[in-house]
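All protein chains but one are shown in place.
This part shows chain A:
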Amino acid sequence: MIARNKKTIKKFMLWIFIAVLAMTVFLGVSIYFSDDTGDIYYQGFFSSLKIATLISGLIAVITLKKYVARGMSRKTFFKDSTLSIVMISLYSLLLINVFGWILNKVPALAGQILTSEYIENMILLNASAFVAALLFYYVGLTIYFSFRINGWFGTLVSIVLGGFTGYMSFTDMLLNNPGLYFLSAGAAALIFGYLAFRTVTAAYIKI
């Protein structure tokens, strides 16, 4: 839906811009008053991005229903929704970094936000956050559609993936060892991407 409707794309971009701007102000104020390091900036944003894509996966059935109702296959929905998540994540990461750079220019916060001096680290950090966002979308899809297959199966999948996503959300690995995080999240995204594809393409549409 998002990928095909220009008006929806514009609406989404505007909302993301407002959300990132509001969160930048909030995090900037938090860093200033707590005199914390800039880590909290990226941690806060990346966690929000992952939660947003997880929720997108959990409620994606609404869009899937509209896709099939308008004569599009589940496969096309999967491709389009993945593309939407990729675009949203890239756009969000761009805003996060631009706003982080601006925040870093504020005299009271100068040097507190991680920026250009760690350029390689920043690229890896962003790449890891991007892959994690995609992974969390697939996890959301897998959880929802495993419930549609069977309630017990859904519960089991939720417990396993709940623990997994909890670990991936709160581990320090993303900031301490983004390379390892990138590799593990990338491998998991491939596995869960495949699982999500299988469950979505087998899903029935309830009237």
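One rule holds in what follows: a residue touches a chain if its C-beta (ideal position, glycine included) is under 8 Å from a C-beta of that chain, and two chains touch if they have at least 3 such contacts; residues count from 1.
By our rule, contacts and distances are computed from a predicted model.
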Protein that the absent chain corresponds to, by UniProt name, given "Thiamine biosynthesis protein ThiF, family 2", "ABC transporter ATP-binding protein YtrB", "Phosphate transport system permease protein PstA" or "histidine kinase": "ABC transporter ATP-binding protein YtrB"
Hidden partner chain, touching residue among A:M72, A:M87 or A:A127: A:M72
Candidate in contact with the missing chain, chosen from A:I123, A:L156, A:A187 or A:A202: A:A202
Hidden partner interface residues of chain A, rising order: 4-5, 7, 62, 66, 68-76, 201-202, 204-205, 207
